[in-house]
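Would you mind keeping the following structure in view while I ask a few things?
Here the complex is missing one protein chain, while the rest keep their positions.
Every chain is named by a letter (A and B) in the order it is written, and numbering of its residues begins at 1.
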Amino acid sequence: MNFEFGRVALVVLFALLPIVGIALGFFVPALRARGPLFVAFFAGIIPILSLYIPRQFLSGETGMRPRLDQWLIIVYGFALLLGIVNVIQNGSRKIARREKGWPYSAVLMTGLFLTGGLGIWGAVSGQGITTLPDGSGTPFKWIADHFFLPLQATIFALLAFFMASAAFRAFRARNTEATILLAAGIVVMAGRVPLLEFLSSPFPPLQPTAAVASQGLGKLTEWIMSTPNGAAQSGIIIGAALGAASMAIRVILGIERGYLGLGGGE
Amino acid sequence: MARFFDKLLNLDRRWLFLLVFLGVAVPIILPIGLPVTTTGPTRSAFEYIEALKPGDYVIISFDYGPSSAPENDPMAEGIMRQCFLKKIRVVVIVLYQLGGLQLASNSVAKVSAEFPNLKYGVDYVNLGYKDGAAAVMKRMGDDIAGAFPTDVRGTPLSQIPIMKGLRSLRQVSVVVTVATGLIGEYWITQAHQQSGVPVIVGPTAVGAPKYYAYLNAGQLVGMLGGMKGAAEYEKLLAARYPELGRFYKTTRAFTATKGMDAQTVIHFVIILFILIGNIAFMSRRAAQKKA
Partner (left out) sequence: MRTGLLSRARERRPQFAAPLLASLLVLLSSPAFAASPETSPPPAADLPAPTGFSAKDRPGDSGNATLLTWKDPSGVPEGAMIQIRRAVPPAYDWTDIATVKLGVERYEDTTAKDGVVYRYEIAVTVPAAGVSGPPVVSDPVASHDNWFSKDRTNSFIASVLFIFILLISITMAKSGKNIFIRRIAGLNAIDEAIGRATEVGKKVLYIPGIQSMDEIQTIASISILGHVARATARYGADLDVANRDPLTFASAREVVRSAYLEEGRPDLFREEMVNYVTYDQFAFTAAVSARMIREKPAAIFLIGYFFAESLILAETGQSTGAIQIAGQADPTQLPFFVATCDYTLIGEELYAASAYLTREPILLGSMRAQDIAKGIVIVLGIGGIIVTSLGLTWFPDLFKTK
């Protein structure tokens, strides 16, 4: 067995310590919350330390940090299983009780078992999940190409319609700030496309003027995007980064516990 | 009159949806052929790649999925065409989980078919998909083969001629990340910061405003913002390379330039909605004040 320090440390911190914590929690309820807090502390402090301490056991290819990332992916896989079980439970209950919308659950279950079954068969049989040994596509790939990808694109395409209805409703000159927002929005929308050329296309004598005006509008658009917009984005990014850092330190130090279902800070 | 404005303000959104549908569909069926003007960030990206020499390495990272393919595919393919014309060596990688590999493979196959004199493994290579974007970039900073031991066909990198002179990101002339979401930012905050490799980003139009902060700070050498950025790039390519100009004029495949017609009309429709909505709003407010 390989007893490298990083591996041993991870096992102690993320396996032994939580088990001991859970066991102690049965006898001393006040300690029940400590186990997750310790895990959160070490899970948070190891990546931070690995930024500044490049030692092999911490930041190397087989160090604590990359192993922790791998363990997260494994935990994620099991959590995905939990999610799928929940989907099956909810769907089955809706179908069994003929609750409102139960046909949709029937469609969902069919898709889940059919697609999942085909994918698992492809993996287990060694035939391949998306490509057969002869190079042709599997039924799984056919479902992905003919259902999944077009449906994804369709939902994304709905954005265009919703953007139009949101713009119609929300861009009203209610006050000074809203008017500035409205004006900037119209300038940017007009400046990003050859709108003036489009509007002047039925009027040839106006086209040269439209082309020059379009250039100017384009420059104004670029200025709005790079200067006021760039400044605002930078400000929000910096503020949010400081907020995230503060929140992260609170979580690591166990001050912030709301995400565990515990009370406020201590 | 007041009733008319009230009706207008409470218009069923399905009328708006119908107008939007017509605004997008008609220009696609009946192309207008509107001109495209170029902007600074796109020109910067274009000139940066133009300044590279034959044999230089460019990494094109496909960091988007099928939902944004109409915006991002023309960017990736345009840059690939430019690199192939200049005999720049192209290394394609994929860091986006859902559908990215399929899009990359399709684009590489499509563009390489236009350049039959170029050879896979010698002039370009597709290293496929790898999970864990930021961790992959960190690894590539020192050892690309460590992050991608084989190409998408399973051939070890040591057996691929194009990879013989390329060990890490530090030897790459520029990384072009065609991205939707966080991965584009990771290339700037992780890869560029750690290894100093210049980055060009091709985000969707929604993500583009955020990248101006990085552009202004000098952390990016260029940007292609949305379909407009892709159309600008096609225009620059057509102006510099007549053969590409002919290609973009005659191809029946979708190009960003064709998409700009629909985008122009829909922008006009939305601006019209906003203006009509505001006229109705102000008229009603004036009527209410009078009353």
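In the analysis below, a contact is a pair of C-beta atoms (placed from the backbone, for glycine too) under 8 Å apart; a residue touches a chain by one contact, two chains touch by 3 or more.
These numbers were taken from a predicted model, which means no experiment stands behind them.
Note on the undisplayed chain: of the listed residues A:P103, A:G117, A:P228 or A:G243, the one touching it is A:G243. Set against the missing chain, the residues A:F41, A:W71, A:W121 or A:F156 yield one that touches it, A:F156. The hidden chain makes contact, of the residues A:G21, A:G63 or A:G122, with A:G63. Contact with the undisplayed chain is limited, among A:L72, A:L132, A:A183 or A:V212, to A:L72.
Considering the complete assembly, chain A touches the hidden chain via residues 48, 51-56, 59-61, 63, 72, 75-76, 79-84, 86-87, 90, 93, 100-101, 104, 148, 151-152, 155-156, 158-159, 162-163, 165-167, 169-171, 232-233, 236-240, 242-251, 255-256, 258-266. One chain of the complex is left out; on chain B, the residues touching it are 13, 67-68, 98, 142-143, 167-168, 170, 180-181, 193-194, 204, 206-207, 209-210.
Here is the rule we use: only the chains that are shown with their structure count from here on.
Put simply, the C-alpha centre of chain A and that of chain B have 20 angstrom between them.
On chain A, the positions that touch chain B within their shared complex are 61, 66, 69, 73, 149, 152-153, 155-156, 160-161, 163-165, 167-169, 171-173, 182, 185-186, 189-190, 192-195, 197-199, 201, 211, 214-215, 218, 222, 225-226, 229-230, 233-234, 237. Residue ranges on chain B touching chain A, taken from their complex, read 11, 13, 16-17, 19-21, 24, 32, 34-37, 39-40, 65-69, 99, 131-132, 135, 146, 205, 208-210, 212-213, 215-217, 228, 260, 263-271, 273-275, 277-278, 281-282.
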